[in-house]
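Removed from the display is one protein chain of the complex; every other protein chain stays in position.
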Amino acid sequence: MQTHQAKRIEIIIEAPMQRRLEEALTRAGVTGYSILPVMGGNGRSGPWSREGQVGRAGGLIAVVCIVRPDAKDALLEAALAVLDRHIGVVSVADCEVLRAERF
Amino acid sequence: MQTHQAKRIEIIIEAPMQRRLEEALTRAGVTGYSILPVMGGNGRSGPWSREGQVGRAGGLIAVVCIVRPDAKDALLEAALAVLDRHIGVVSVADCEVLRAERF
Amino acid sequence: MQTHQAKRIEIIIEAPMQRRLEEALTRAGVTGYSILPVMGGNGRSGPWSREGQVGRAGGLIAVVCIVRPDAKDALLEAALAVLDRHIGVVSVADCEVLRAERF
Amino acid sequence: MDIFALAGQNLISPMVLCFALGLGASLARSDLSVPEAAAKALSIYLLFAIGFKGGVSVNESGLSADLAFALLAGVALSAAIPLVAFAILRAISRLDAVDAAAVAAHYGSISIVTFVAASASLTALGVTYEGYMVAVAAAMEAPAILTALWLAHRGHPASAGPAEAGLWREILLNGSIVLLIGAFAIGWITGPDGRAEISSFIDAPFRGVLCLFLLDMGLVAGRGLSRSARLLSPAVVAFGVGMPLVGAALGATTALALGLSVGGTAILITLAASASYIAVPAAMRVALPEANPAISLTLSLGVTFPFNLTLGIPLYIAAAQRLAG
Amino acid sequence: MDIFALAGQNLISPMVLCFALGLGASLARSDLSVPEAAAKALSIYLLFAIGFKGGVSVNESGLSADLAFALLAGVALSAAIPLVAFAILRAISRLDAVDAAAVAAHYGSISIVTFVAASASLTALGVTYEGYMVAVAAAMEAPAILTALWLAHRGHPASAGPAEAGLWREILLNGSIVLLIGAFAIGWITGPDGRAEISSFIDAPFRGVLCLFLLDMGLVAGRGLSRSARLLSPAVVAFGVGMPLVGAALGATTALALGLSVGGTAILITLAASASYIAVPAAMRVALPEANPAISLTLSLGVTFPFNLTLGIPLYIAAAQRLAG
Partner (left out) sequence: MDIFALAGQNLISPMVLCFALGLGASLARSDLSVPEAAAKALSIYLLFAIGFKGGVSVNESGLSADLAFALLAGVALSAAIPLVAFAILRAISRLDAVDAAAVAAHYGSISIVTFVAASASLTALGVTYEGYMVAVAAAMEAPAILTALWLAHRGHPASAGPAEAGLWREILLNGSIVLLIGAFAIGWITGPDGRAEISSFIDAPFRGVLCLFLLDMGLVAGRGLSRSARLLSPAVVAFGVGMPLVGAALGATTALALGLSVGGTAILITLAASASYIAVPAAMRVALPEANPAISLTLSLGVTFPFNLTLGIPLYIAAAQRLAG
């Protein structure tokens, strides 16, 4: 099975910042990402949950981005500029991908 | 803490292909996987979101599979056969698991 | 881009055990985690799906925890104590994080 | 109306047909499905409406010692039925002590939708029942769990350790009990005025909402059956049909002793005959994880619930008319 | 009422305005949105209600050979329209065979919401239609897919391999067909009694629910347009407005041949003129993944649906009144 080195970047960020992050990623030349819902969590600012919530504040989303290793830094810089003063967690892990022509 | 080497395989695939992927994984002898919802994303075919959608087309799911290293190739082949002409991203990362007897 | 070593721990556990896991993580000194919904899956106990379900039984959640490497063991022990006789999968992967002061 | 007419008419009611549609659709592997959030919303509506109406009717009829006796009797029934169920299962099936205890817990506890369906059938027949039966239903949810844990621990000491405090809070304050009792209290406090205020929400669409919920239950039951029917031996399936009748007999005896009305008798029989599929499964996952959840759930939702919905309820109403009429 | 009055009145009906609100909100990039689960719940409600009412009306009017003829005619229409649509698209646009086939499948199949909106307009005018048109609608969902796969395979052999068995089960048992036909059967079996039982659920709030659903459709259509309008060439957009009229003409001819009532004629014209945006897109993703889904969906939901909702339906009703009146 032919695989290629890549990076899996996971950005957990406040839902109200979603549009800004998406715009920043696009500007940074990221070709693809997927957004997963987060239903709750805990951190220094205390526990939270989406149950019964109507507004977007008080919720996070998880943005997963698989990129070529050389695209990593541009992406992280873009993400960091959006996160800035905001709550959020960014992690980067090595991975391998199939069908590398899609990245 | 006793841990064992394993592979974490993440398959992001179109929702209408879910049944076919599940069947293929089962045929390939995969003993367990979990399916996470994806609420939106962006790629070469443009941005999308599940909001307000009624049909399954126009949505992706994320299938997470933790397997023993030696089961990796069979799984990837099965996944690739289903993905084939379809949209989707497959990534493989090293991980360690507790309770290896469960895999 | 300045990054730091960390561990990404993913605990897939039965939804009715959520509260107990959260309490155990907090007791173990974990400073942050996020909970993602899982919509279905398959394992030795057969396939399942959340569709149309009213009760919490018969559903899993995925708890993602990014921790400093030295916090890993305490977390895993806490998780294992809760998992014990229960269904669930724990995986640990290496990752790097930005903004390490937040962990 | 005689029992066959009642049963026949019941079989072609929109409620039963909606359940059948869901069941058929998922057995045929259609992708028809009700979103989880919508199913939960429907169940919140049904719990709220049935609880509220019960409270209003207690407000109207006034309260007496009857309520206290009925509550006690309900608790006793719920705690006792698992003993019978466990004994039967161990005698006729090969389930081990833990699985048998888990199944027994489901049958001692109750199914609110079965209650709601019986209530709808009674309303259609113009039969009323004691409003406090809603409170009795809530009181019957939990005791069976206690008995079952004791049974499992007896049979297999390692399996059910000392129940932690958190478990009891969780069981007693589970969402459906709290909503049912809370809505009952609100109905009781606000009375007919309150009902008039929200009647076009809780009365008018009630049966239609129930139909959609039964459609969803059919879908879930069918999915369970096609995945897990092979786990159910013939003896276990026989239990799924016979146990409701045993429960019904115990319920009928209790109702007679309490001197309930025809409607109240039918409801208590139905409660005793019904098997939980929401509260108990969650409690079992926490307290008795060794039990295979697919067995009890498939039995409760895939065998006993359809039996009660189609044949059981008309039978229980007919029996109540004989016994208390 | 003449057609201009009808169209004018339609344009300022709550239904159309709700769609316009959704469309405007998403084109202006408001974050207004209906949760996915709520949108699905609304669509389940609409399918159930429209299917059920159709069944009840068949129960009342009795069944004749007409149903069989109408079903056959619907199947034939659905299978034939993609041929016309494909030919037109290949002649006037630059879409390749695969994309053209995918678009053609959408136009041969039907949109249930367009049906529901036409039905609501007819009801408001006091015009009834044959209850079995619901079954005809269900029958028209799938045949177009078959034709389109054949077209794609002819034009581009590699693209659409031999359709696997699973695909057919999936298409024929897709949720909306099963629910529509199932609710139709339930309405048929339970008849006016069943309707009386759940009328305050399926009749009273029907139009309001439709309004909210149209709001959601407007939001989704607007999002599609702002993301993918650039994919639609002027020729393709012209197709999106012209093809409904072609379909309508074919539908009208068929309705005349069948001898349908004014209402039935209006419904069949509407079905033929409408384009799928739920069932067909999912089938195309599985069977024709090379087709760009954004083209067919944006065209169907962003161009043809609003056209039908605003101008088409009044036009089709007026035509039916002329032809069958």
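Things to note:
As written, the chain order gives the labels A, B, C, D and E, with residue 1 at the start of each chain.
Assume a contact is a pair of C-beta atoms (placed from the backbone, for glycine too) under 8 Å apart; a residue touches a chain by one contact, two chains touch by 3 or more.
Every value quoted in this text rests on a predicted model; they were computed, and no experiment measured them.
Among the chains on display, the ones the left-out chain touches in the entire complex are A, D, E. Only one residue in the set D:K40, D:R90 or D:R227 touches the chain that does not appear here, and it is D:K40.
The chain omitted from view is touched by exactly one of E:A38, E:I186 or E:V262, namely E:A38.
Summary of contacts with the chain left out: across A:M17, A:A79 or A:L98, the touching residue is A:M17. The set of subunit E residues touching the chain not shown comprises 12-14, 17-18, 21, 24-25, 28-38, 41, 124, 204-209, 211-212, 215.
The chain not shown here touches subunit A at positions 14, 16-17, 19-20, 45-47, 49-58, 85-87.
By the touch definition given at the top, subunit D reaches the unshown chain through residues 35-38, 40-41, 44-45, 48, 52, 169-170, 173-175, 178-179, 182-183, 185-186, 189-190, 194, 197-198, 200-202, 204-205.
Throughout what follows, only the chains that are shown with their structure count from here on.
The fewest steps needed to get from subunit B to subunit D, moving only between touching chains, is 2.
Touching subunit B and subunit C at once are the following chains: A. Chain centres here are Cα averages; for subunit A and subunit D they lie 44 Å apart. Inter-chain centre distance (subunit A to subunit C, centres taken as mean C-alpha positions): 18 Å. Contact with two or more other chains is made by residues 36-37, 93-94 of subunit A. Listed for subunit D are residues 31, 33-36, each touching two or more other chains. Inter-chain contacts occur between A-B, A-C, B-C, B-E, C-D, D-E.
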